[in-house]
Every structure is written in C-alpha cells, then in structure tokens.
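For this view, one protein chain was removed and the others were kept in their places.
The first chain written gets the first letter, and so on, giving A and B; residue counts start at 1 in each chain.
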Amino acid sequence: METIKVQTARREELVDITALIQEVILRSGVQEGVAHLWSFHTTCGITVNEGADPDVARDIAWKLGDLIPREETAYRHAEGNSDSHVKTSLVNPGATLLINSGELALGTWQSVFLAEFDGPRVRKVGVQIAKAG
Amino acid sequence: METIKVQTARREELVDITALIQEVILRSGVQEGVAHLWSFHTTCGITVNEGADPDVARDIAWKLGDLIPREETAYRHAEGNSDSHVKTSLVNPGATLLINSGELALGTWQSVFLAEFDGPRVRKVGVQIAKAG
Partner (left out) sequence: METIKVQTARREELVDITALIQEVILRSGVQEGVAHLWSFHTTCGITVNEGADPDVARDIAWKLGDLIPREETAYRHAEGNSDSHVKTSLVNPGATLLINSGELALGTWQSVFLAEFDGPRVRKVGVQIAKAG
C-alpha cells in the first residue's frame, strides 16, 4: 500500500488527483488489474467525474452543500461539521478503478477527485494495486 | 477487462444489466472472486437494488430527480446536465460484486443496474474479474 498526500485549499472542493494515482500505477508496473483507493478521513471522500470543465466539480460541491447545509438545528455532533460527515458517506471514502495496459482505464471525460468537505487540510489517500488473474 | 455496451432509452432510468455481468463471469471461469464494474461515463453510474418490482427502480430515479432537479439557477456548467453529474457522484460509477460458486453472489432481491442520468445513449461498462486467494 502506498499513501499519497493532498493539500486542500478550501472547506469544500474537488481536487483532481488523477496524475498522482497514475504515478502509483506506473511505479507498480501492473499492466492489468485494479487500483483500490481509500481516504483515511471521515470528512472527505473520493469521486470520479468530469475534469475537463471545472464548473462540473464546482456544481457538484455546490449542490451537495445545497442539499446538506452546514447548519441544521437538528444536528447533535458538536464540532459543526455534521454536513461534512453526511456528504462523505454519500460520496464514499473509497473507489476501485480499473487498470488497462498499465494505465487507469477511465472514460474520456473522467478524472479522479478527492472530495474535500471540511478543509483546508492535508489529506491522506491509500492506494493498493492488485494484479488481474 | 471486458467491455459491455448498454443502450438506454430515456434521460433517466435504471437498466437491469445483471444477466450481462453474469455472462462475463461465466466466460471467465472464475468460481470464487469478485467482479469490478466501471462505467466509463460521467453522467451514468452503477447501482444494485431491487429488480423484482420495477417500481423500486422508478422510485429511485424519481427521488433523485426530486432532490437534484435538472434546472438550478446556481449551476454554472453550460451543458444543462449538472444534475446528471451530481447524481453520478452520489450513485458512483463503479461497484465491486462478489462471485461465489461461479455466479454473482447477490441477495434474493438484488439486481445490478446501469443508472442512466443523461440518456438515451449507448453506454460502456468495463468488467474486470479477479480470482480469490
């Protein structure tokens, strides 16, 4: 297992980590298999979505905040980040990506994002590569 | 990795792809392991839910549209499908399914669906089979 570090800049944002994951795959030498990603945090997750137009990532972060606002009188968790925990369970802390011919098998428009919901912070993502067969 | 193609018929719908995945598993000959599924798109995902009563799939698609409407004045992405991108990050583009005795290890009521959020389109799903042990 390798661990990559990501510095986020805002409370809520999607940070493109595709190149970092691709580097781990290249180092592993695996041609065909999968990359298991895992965020070691409870207020940020992993998602894959469009990377070409940054407005897509912005719209995702905005809509999640619209659905799950920071303040709710019914929240009991005293740290003021219940919204971040809820969003993490919806987006998920992990993802399993396919590897084909030594590279991430992503669609034309897909990028891998760390979805920060309680930044800015330094985040750690574990990457476990598994060979096919 | 095998790739299966799915033709969707509506903008938003859940299409049962259980039999297609089962065929890939049978061809692989793997008895015990997992099947990693991956949608190569940013506006459709993979989900597993009840297949017996089609109203369940309909209710899921309806409720997602109710929570995440197509039109929001705050959306910035100009293509008019920000809702499809948000839904895809919530439902997820991939899934890892268990294989037991050469078949998908699903519960009695579980079916595998491609969750279309911006159709109708032809969609591609990658399937990577991994042997246990």
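One rule holds in what follows: contacts are C-beta pairs under 8 Å (C-beta built on N, C-alpha and C of every residue); 3 or more make two chains touch, one makes a residue touch a chain.
No experiment lies behind these values; they were computed from the predicted model shown.
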{"item": "Which of B:I17, B:A95 or B:V125 contacts the chain that the document leaves out", "value": "B:A95"}
{"item": "Full-complex contact with the absent chain, from B:M1, B:I17, B:L64 or B:I129", "value": "B:L64"}
{"item": "Interface residues of chain B (partner: the chain not displayed)", "value": "32-34, 47-50, 53, 55-56, 58-60, 62-64, 66-67, 90-92, 95-98, 100, 105-110, 115, 130, 132-133"}
{"item": "Missing-chain contacts mapped onto chain A", "value": "1, 36, 38-42, 67-68, 72, 74-79, 82-83, 85-86, 88-90, 92-94, 96, 124, 126, 128-131"}
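Throughout what follows, only the chains that are shown with their structure count from here on.
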{"item": "Averaged-CA centre spacing for the pair chain B and chain A, given as whole angstrom", "value": "19"}
